[in-house]
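With one protein chain removed, the remaining protein chains of the complex are shown where they sit.
So that you can tell them apart, the chains are marked A, B and C in the order they are listed, and the count of residues begins at 1 in each.
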Amino acid sequence: MSQDTLTDTLIEDSAAKLFSTQVDKDRRLRAETGEWDAALWQQVADSGFHLLLASEASGGYGQGWTAAYPLLRGLGYWQVPLPLAETMLAAQLASAAGFDIPDGPLTLIEQGQGNQLTVAAGDGLATLSGTAHAVPWARHATAALVSLADGRVALLDLQGAPGVQVQPHANHAGLPSDTLVLQQARLRAVAANPLALDRPVWTLGALARSTMLVGALESALEQAVRYAGERVQFGKAIGKYQAIQQQLALMAGDVSAARVATQVALADAPGGDQHSCAATHFSTAVAKVRAGEAATRGTSIAHQVHGAIGFTHEHALHFATRRLWAWREEFGSDAAWASELGRAAIAARAAGFWPGITAKTF
Amino acid sequence: MSQDTLTDTLIEDSAAKLFSTQVDKDRRLRAETGEWDAALWQQVADSGFHLLLASEASGGYGQGWTAAYPLLRGLGYWQVPLPLAETMLAAQLASAAGFDIPDGPLTLIEQGQGNQLTVAAGDGLATLSGTAHAVPWARHATAALVSLADGRVALLDLQGAPGVQVQPHANHAGLPSDTLVLQQARLRAVAANPLALDRPVWTLGALARSTMLVGALESALEQAVRYAGERVQFGKAIGKYQAIQQQLALMAGDVSAARVATQVALADAPGGDQHSCAATHFSTAVAKVRAGEAATRGTSIAHQVHGAIGFTHEHALHFATRRLWAWREEFGSDAAWASELGRAAIAARAAGFWPGITAKTF
Amino acid sequence: MQGLTIPPGALPPEAEALRAEVRAFLAAEMPAIPPLKRCRNWSGADADFSRKMGERGWLGMTWPKAYGGHERSALERYVVLEEMLCAGAPVGAHWVAERQSGPQLMRFAPTTLAPKIVPRIARGEVFFCIGMSEPDSGSDLASIRTKATRSHKDGQGDGWVINGRKLWTSGAHRAHYMIALVRTGEKSENRHGGMSQFLVDMTTPGLTVRPIVNQLGEHDFNEVTFDDVWVPAENLIGAEGDGWAQVGAELAYERSGPERYMSCSQLLLEMLDASDAEDARQAEVIGRIVASYGALRQMSLGVASMLARGENPALAASLVKDQGALVEQAMPDTAHALFGGRVAPGSTLDQAMRYTTLAVPSFSLRGGTREILRGIIAKGLDLR
Partner (left out) sequence: MQGLTIPPGALPPEAEALRAEVRAFLAAEMPAIPPLKRCRNWSGADADFSRKMGERGWLGMTWPKAYGGHERSALERYVVLEEMLCAGAPVGAHWVAERQSGPQLMRFAPTTLAPKIVPRIARGEVFFCIGMSEPDSGSDLASIRTKATRSHKDGQGDGWVINGRKLWTSGAHRAHYMIALVRTGEKSENRHGGMSQFLVDMTTPGLTVRPIVNQLGEHDFNEVTFDDVWVPAENLIGAEGDGWAQVGAELAYERSGPERYMSCSQLLLEMLDASDAEDARQAEVIGRIVASYGALRQMSLGVASMLARGENPALAASLVKDQGALVEQAMPDTAHALFGGRVAPGSTLDQAMRYTTLAVPSFSLRGGTREILRGIIAKGLDLR
């Protein structure tokens, strides 16, 4: 696909076409057994999706995060079992830092968030040691983009690299969320943080997860509304009962709030023509909190509406809801992001509150 | 009324008779202007209600807290504007400590809960200095029973006593909740805590408030159910709409939980034949938390059901709901009591949790 | 589920310049208004303040200049509103006239009534109230019984005589005019047929305003009685029998603004000043509110943008209102959880907690109760 054809509508259309036709239950289940879906990844890579955010100079498309909305939302809506979000973000940061973008799927590590990692100066390049939990898709990734606590970013080879041991774990959705045990693993490249943004992996990872949550929420809501219209009890469709209507209306409101907050956060994220990071932290925090809260209420409502059928492995609902449970806690839970926002707002006191909200600077 | 005729049923019947016939809107409103309802107080005193918990030796009835249920619940259910709960508890503690029970209405102070009070040894008797907030009915009380932080209890004269200044304030219900400014105010009597219970004023005060909350909750629920049955909208009584039914059913469950928890706490409180204080703290904490939570959800539901009419001063609902808002925060909010329970449960760890619940020892 | 998607709305750069002007104005005006009064938020009324806003061109901002308006964008108006609301400015006097009555008059009586009255609304001199609810009709407006009958009065020509009673009329005691929804014909198959809107001068003989004191002991609601109240024929707004449809258009305005989530802002500000960033409970709980403010502001801005583009924001506005109500309604309970029983009597936090706890049940009455709002959303989901 040539670069200038990657317009927003085209991305949306081609993502919808690829995901809706190629991603089925069978593929999702096989991914949960730990199998790597090379064919599906190849189709994604052929479309260039994984390089959407990477700079043109490094062979990417130099698009901003808003352009990534249909892809990231699609990962949730169609429950695509691939590390596309991780690779997109890793490629963006790698290209911005001036690294060569490694081939294949990539993953992400933020030093200091639930892991104990230490950097040591090696001969020539630095090394990384310690344990990192919940590294998404690590077992299948060729490399990890690492955001270091001192503000630098680095690239860590994974597949077969010396000093790198992968212990497989899965998240609620059954997808790889591995533990990496590193013993003086050599960092392939280290550079200054190219963005005016603390914790770029953590923050932009939360942004990606927020968008994926929105997609999974839309899927769960649509399934619940459809089921409520079909399932008859006591002589009428359960969707005609006021109690069910009120619950689904509440869920629709939560999903709307999460969607708007996420779209604003995407527009406020650095990439493409958008160079400012001034509002990135605030808008991402708002999105991750609201999307996480919507996931909590929404999973409960969607399952309540579905009853027993939604609890079966056979039914498709759990592909959406298990992702909601997984993603609401990845790259910082809603509670963790809320606590950050709360500390900043309290520090700003009453006088600073509203200016902080309108300038989006908390 | 002679002592042995004060059986449980009799208390219930005579409380119901007195409160339902004597307490009307006019009396409640006059109390909110700060007026002291001497006539109503006299009727209560003539019934001996205020001495129910005081020992027989000191002229009381030596009953336990369970016998006080109809009175305390009645204060909430009929929204009786008198310091009966405060006087009952003060008289119980005074008699147990061997003090003469002062005449007239009494109030309560717990040193160290939201106040800065210091005790100094005076010539002969100790003195109390500092500021105490939210002292219920202080402006009308002849004396206060004070529970000191070192475990002792004391009696403090109020009306016209030197060094005692009363600043009138009101709680949400418009009832006296005054600030006392004390300058070397002489304690009339000081004694060791007669109960194996820390903070006897605070804990038993919370128990009294829990019971009063149950009564006010029952009033608010009954009013809401009645209104839902009468008010017609879109051609049928609003109580026929499933959304309203679900809300009122939830409130009924909350009220039931608060009521059972409170009745158990009354049975676990020291007084009458019940000498153990082993479960008093736990059971009171459970009652105050659940009654407070029920007040929070219940006020919202009762007002939601009533719509605009329930928000008017004319309608009686607010006499119940404003008391719910006032009492949920007095003698420790549900959050404060929950935090105490939580700290004890966490300290007990998993191994100690269930034994603590069954023995009621948190 | 198309109608459930709210497109994010972005503020143009000129809006931020305007924001600075508004903040400068508020910095000068607000210190005179004590915190307790700021809790009243958009129900606090101050005719003088309204006049000052009119002088600055901040009323009728989007209206044509021919009507005294300023032909600025809906998003600029939005900025003024949100700044006023978070500051707790007393915008209650002109609120109804500026949000609803002015637009209604320009739309349905553009040549007759609007030219006389709307410019005075834009100057902050004329205030309105809305005569909708009645004793036996809350949200169910089809059951309205107040009636207008055609009449002729010597010396004044053709007109109508209104009899009946309106209830819960906010601000009737300070309003110059009411827009009243009354019955002018029988219900037909269309149960909302036979109703019309009239402009009623509040000084008309036969019209009586009786205060309804609320549980705060304050006076905002009124009962308005019509005893042979005569209104001239030209005071019919729009077409006879179209009243219900005209009101429907109005409700969307009522559900769309930033006032739909900001009613408890003063209490939030007090909580911020009383909180400790090191307290894990306070930080998380307040952070969730901050996130809700952030998201609701963007939803509300999105609705303003839809209005600016001439799109129908009815469903989107219902979503904002429902989500906003969750935040507003929870605020006093949140304050209770964090500070209940531990606040010095008379402190500004104490005042804000007391006022807002007692005031908050009325917030769900404004713009549709929760059940009705969610019913509208359920319809948007094709469940009804």
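Definition applied: a residue touches a chain if its C-beta (ideal position, glycine included) is under 8 Å from a C-beta of that chain, and two chains touch if they have at least 3 such contacts.
In this text the structure is predicted, and so the values were computed from the model without any measurement.
Touching the missing chain, out of A:V23, A:L72, A:A85 or A:I244, is residue A:I244.
Within the complete assembly, B:G253 is the residue of B:P168, B:G235 or B:G253 that touches the hidden chain.
Where chain C meets the omitted chain, the residues involved are 279-282, 284, 337.
Interface residues of chain B facing the missing partner chain: 218, 221-222, 225, 228-229, 239-240, 242, 244-246, 248-250, 252-261, 263-264, 267, 282-283, 285-287, 289-290, 293, 334-335, 337-343, 345-350, 353-354, 357-358, 360, 362.
For chain A, the residues touching the chain absent from view are 114, 133-134, 169, 172, 177, 179, 231-235, 241, 243-244, 296, 299-300, 303-304, 307-308, 310-314, 317-318, 321-322, 325, 328-336.
Heads up, the rule we're going with is that only the chains that are shown with their structure count from here on.
The set of chain C residues touching two or more other chains comprises 370-371, 374.
Touching two or more other chains at once are residues 241, 243 of chain B.
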